[in-house]
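Here it is: the structure, laid out below.
Let's look at chain A:
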Amino acid sequence: MIYYVGSFLLIALGLYAVIIKKNLIKILIGLDLIASGVNLLIISIGYVKGGTAPIFSRAGLKASMMVDPIPQALTLTAIVIDASEMALAVAFVVLLYKHYGTLDIKKIRSLKW
Partner candidate 1 sequence: MVKMILIAIVAPLLAFAIGLSFMMIKRKFVARIQRRYGPTIIQPIFDIMKLLLKEDNISHGIIFSLGPIIAIAGSILSVFFIPIAGLNMLTGSGDLIALLYIMAIGSLGMALGAGDSANPNASIGISRALTLMFGYDLPLVIIVISVALQYHTTDLSAIVAAQANGHWALWSLPLSAIVGFVVTYGALGEHPFDIITAPHEVATGPMVEYGGKHLGFLMINHAFHLYVEIALFVDLFLGGASNIFIFYIKMFAVFFIMMMFDEVLPRFKIDDAVRFFWKWPTVVALISLIIVLVK
Partner candidate 2 sequence: MVNLANPILLVVIPLFFTFLIALSGSFLKSGVKYLPVIAFALNIIVSLALIPEVVKNGMVIATTAGFKPPFAIDMAVDKLGLFLSLIASLLGFVASVYNLFYIDEEPQEKFHALFTLLVAGLTWMIITGDIFNLFVAFEVTSIAAFGLVGFHRDKGAIEAGFKYLVMGSIGGSFLLIGIIMLYAATGTLNIVDIAQKTSNLTFQQKLFPFAMIFTGLGIEGALFPLNAWLPDAHPAAPSSVSSILSGIMTTAAIYAIIRLTNTIFDFNQIYFFLMIFALLTLIFGEVSAFFQKDIKRMLAYSTIGQTGLFFFAFSLNTVNGLQGAFMQMVNHSLSKGMLFLVVGGMIMQVGSRNIDDFAGLGRKMKVSSFFLAIGAFSLMGLPPFFGFWSKLKIIFAALQNANAFLVASVVIILLMSVVEGAYFFKLLQVMYFGKQEKDVAVKEASYGMLFSVVVLGTVLLIISFYPAPVINFMHKAAAEIINKNYITLALKLGGL
């Protein structure tokens, strides 16, 4: 249960950062927080307390002891995606700073209406 609460707290924190913070880097951190929260959520869904890897060839391993392997695979995929997204985002921030000379999101609003 605590994992769920933790992960949702992380997501909420990330959302807070994305909405309230003015600094581009902080917004990116917020995004990363959301992503981490989601990853934590995925992991915790498949987690079995005291469980172990589902290796069928190992003797004496009961099904209830097996940790669901799919969420872990999913998490790996999600992490990869997040990482690439973050890389792209940082590149954008660099370019934004070049063009606008500021990291304040309030000042970056040449496109509107």
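In this text, contacts are C-beta pairs under 8 Å (C-beta built on N, C-alpha and C of every residue); 3 or more make two chains touch, one makes a residue touch a chain; residues count from 1.
Basis for inclusion: all candidates are chains of the complex that A comes from, given by their letters.
The structure displayed is predicted, hence computed values, not measured ones.
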Pick from 1 or 2, the complex member that touches chain A: 2
Contact footprint of candidate 2 on chain A as seen in their complex: 11, 15, 18, 24, 27, 31, 34-35, 37-38, 41-42, 45, 70-71, 74, 77-78, 81-82, 84-85, 88-89, 92-93, 95-96, 99-100, 108-111, 113
